[in-house]
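Working notes for the structure below.
Omission of a single protein chain aside, the complex is shown with its protein chains in their original locations.
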Amino acid sequence: MPQAHTIELRVRYCECDPMGVAHHASFVPWLEMARTEALRASGRTYAQMEASGVYLVVTKLEVAYRRPARYDDVLRIVCEASIAGRARLRHQYRVELAQAGDGKDQRLHDQPLASATTELVCVDAAGRPCPLPTWLAEVVGATA
Amino acid sequence: MPQAHTIELRVRYCECDPMGVAHHASFVPWLEMARTEALRASGRTYAQMEASGVYLVVTKLEVAYRRPARYDDVLRIVCEASIAGRARLRHQYRVELAQAGDGKDQRLHDQPLASATTELVCVDAAGRPCPLPTWLAEVVGATA
Amino acid sequence: MPQAHTIELRVRYCECDPMGVAHHASFVPWLEMARTEALRASGRTYAQMEASGVYLVVTKLEVAYRRPARYDDVLRIVCEASIAGRARLRHQYRVELAQAGDGKDQRLHDQPLASATTELVCVDAAGRPCPLPTWLAEVVGATA
Partner (left out) sequence: MPQAHTIELRVRYCECDPMGVAHHASFVPWLEMARTEALRASGRTYAQMEASGVYLVVTKLEVAYRRPARYDDVLRIVCEASIAGRARLRHQYRVELAQAGDGKDQRLHDQPLASATTELVCVDAAGRPCPLPTWLAEVVGATA
């Protein structure tokens, strides 16, 4: 992933389930955090986008879960954005283990925990699809 | 609790944590569901209140946890509203086990799982406190 | 979807986001509820499966979001299971609007809100893949 953005986060207790691992639904907000920070790193924030009347709505979500994340693990999420049409963005994600919360460091040498793709459509305040803001298309186009 | 309203709900897998019990944060949305349905039973809905420009904002939350709720348990939540000032409502809740998800029916004879209190302040669209709508004050006053 | 199982649920306030619609992550626990109830309808529960030392772990999740769900909407989720290998189940879901929380009944004539697919692998207590229990393979095979 060239020019990808990376975040780290620690798995919360309440994000884990009776199997003792992160519940599969917990990954979905983590992906959102990753693309939010990727946007911030490009110089503007999603909060600013919304304040200007432009919204990004998720239309597609795909996650492949390979290995469990555990309580107190530090995860690294690598996120790369690309243009998927005049009004659409695609993000691809790789979720990796950065630090094992249970101290079992051999888990660090494993494959990624998960990979994911999302698609977002740009809409106005009335919910109608609209072209990506020029600055966003340029930022993402430049990294793609 | 005279004239209290009761709901039932089933504990979701994702609401439970690595201890195998419902995470303590999971109870908070359940309380909200209980007071939402108590309001609906009185003839209007919270969605209608918001559509009319009046909002209820939680200012205080107190929960005493006594026994664990478990995955697939059916819980019964008894909720009673009262007036707590011109712009304030108080709700009191009792969370009981209605059906044991693990089939351990002796758990049914136990005490309540939790009790709770919330206070809500009525605000307008700008976030300024405003008197409870007359119909709401009357409905709650009549049950208190 | 022949022999599909259907559940209904009401969208919680805390499941909605600042756009005023259900957050896309909120759909993921709903899918889990749908397949849980489909299993229960077949005569055994997932809680019983876990008590017998057999677990179902999500390995794949795909959701296509078409229209927003809103606070207080009643949703109908249609879920159909199929065999996807000796140790794997696939579920397909259609999320529909059963009752509009905002009273805008014209929304009822719209297309489904979302469709989804999940894949689950059967594992033992040590996390090793194992064949689906015979009763489960038979129940799902019979409906597929």
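In this document, chain identifiers A, B and C correspond to the written order of the chains, with residue numbering beginning at 1 in each.
Basically, a residue touches a chain if its C-beta (ideal position, glycine included) is under 8 Å from a C-beta of that chain, and two chains touch if they have at least 3 such contacts.
All of these numbers come straight from a predicted model, not from anything done at the bench.
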Who touches the missing chain here, C:C14, C:A51, C:L108 or C:A125? C:C14
For subunit B, enumerate the residues touching the unshown chain of the complex. 18-19, 24-25, 28-29, 32, 50, 55, 57-66, 68, 127
For subunit C, the residues touching the chain missing from this view: 13-14, 16-18, 20, 23, 25-26, 71
Spell out the interface residues on subunit A facing the chain that's missing from view. 12-14, 28-29, 32-33, 36, 45-48, 51, 71-72, 101-103
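Note that only the chains that are shown with their structure count from here on.
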With centres defined by CA atoms only, which chain is the most remote from subunit A? B
Rotating subunit A onto its identical copy subunit C by a Cα superposition takes an angle, to the nearest 5 degrees, of 180
Copy pair subunit A, subunit B: interface residue numbering same or different (half cut): same
Using the mean of all protein Cα atoms as the middle point, what chain has its own Cα mean nearest that point? C
At what distance in angstrom does the C-alpha mean of subunit C lie from that of subunit A? 23
Name the residues of subunit A that each touch 2 or more other chains. 18, 25
